[in-house]
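Let's turn to chain A:
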Amino acid sequence: MSQTDVYTLAGAALFVISLYGLITRPHLIHKILALNIMSGGVFLVFVGIARRVMTPDPDPLPHAMVLTGIVVTVSSTAYALALAKRIYSETGAAVLDAPDVFERPEAGGD
Partner candidate 1 sequence: MTDALLVHMPALAVVVPLVAAPIAFLAGARWGRPVALFATALSIPVAFVIAWMASTAGEKLRYQIGGWDAPLGIGLVVDGLSATMLLVTAVVGFAITVYSLGYFAEQEKYRFFWALWLFLLASLAALFLSADVFNLYVGLELVSVAAVALVGLSGKRDALIAAMRYMLAAILGSIFYLFGVALLYGAFGVLDLAHLAAVLGPDVTGQAAFALITIGLVLKTALFPAHFWLPPAHSNAPSPVSAVLSALVVKGSFYILLRLWTDVGDPSYVPGMGTLLGVLGATAIVWGSIQALRQERLKMLVAYSTVAQIGYLFLLFPLVEIAGRHVADAWSAGVFHAVSHALAKSAMFLAAGAVLSRFGHDRIEGLGGLSRRAPVTMMAFGLSGITMMGLPPSGGFVAKWLYITASIESGAWWWAVVVLAGGLLAAGYVARVVVPGFAKASADASDADVDAGRLPKHMELAALSLALAALVLGVLGQPVLDLMVVGDPASGVIP
Partner candidate 2 sequence: MNWPVIALLAAVALPFVTATVIFALGETRSTARSAANLLGAAGTAVAVLAAAASAWQGREERAFASAGIELLDIGFGLEADMLGSVFAVVAGVLWLVTTVYAIGYMSRSADRARFFGFFSICVGSAIGIALAENLITFFVFYEMLTLATYPLVVHSGTPAALKGGRTYLTYALPAGAALALGVVWLHVLAGPVSFTPGGALPFGLAFVHPAQLTVIFALLMGGLGVKAALFPLHGWLPAAMVAPAPVSSLLHAVAVVKAGVFGIARVVLEVYGPDAALLGLTLPLAALAAFTIIFGSVRALVQDDLKKRLAFSTVAQLSYIVLGVVLASPLAIAAGIAHLAHHAALKITMFFTAGVVAEEVGAYRVSEFDGLGRRMPLTMGAFSIAALGIVGTPPAAGFTTKWLLGAGALDSGTGWVLAVLAVSSLLNAAYFFPIIHRAWFRTPRAEWASGPAPGRAEADLRMVVPLVVTALAGLAMGLLAAAALSPARWAMLVAAMEAL
């Protein structure tokens, strides 16, 4: 088993494990974390692919993509967390089918 395989298999494993978590965990923070780990799994696949060249330096392109991907993931995670916290402060629970604890009558689109 090559170095590439180790990384990519680990990445694939992380991907499906966190996909399971995403589906089964109702809590928003869990879901966001699951998505983060899923991205981590994909980044591992990239790293594994970068490793397969026979030169001492790995292929820089997957690394660059991972770096870009991390920033993108950080950005979307930050927004998702802010949203989750706001939902928590509005409803008292960080889940999608939230009970309406504060009884907001003005619900409805605009």
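How were these picked? Simply put, all candidates are chains of the complex that A comes from, given by their letters.
Note that contacts are C-beta pairs under 8 Å (C-beta built on N, C-alpha and C of every residue); 3 or more make two chains touch, one makes a residue touch a chain; residues count from 1.
Since the structure is predicted, the reported quantities are computational estimates derived from the model, not experimental observations.
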Options 1 or 2 - which one, within this complex, touches chain A: 1
Note: in the complex, chain A contacts candidate 1 through residues 8, 15, 22, 28, 31-32, 35, 38-39, 41-42, 45-46, 49, 61-62, 65, 68-69, 72, 75-76, 79-80, 83-84, 86-87, 90-91, 96, 98, 100, 104, 106-110
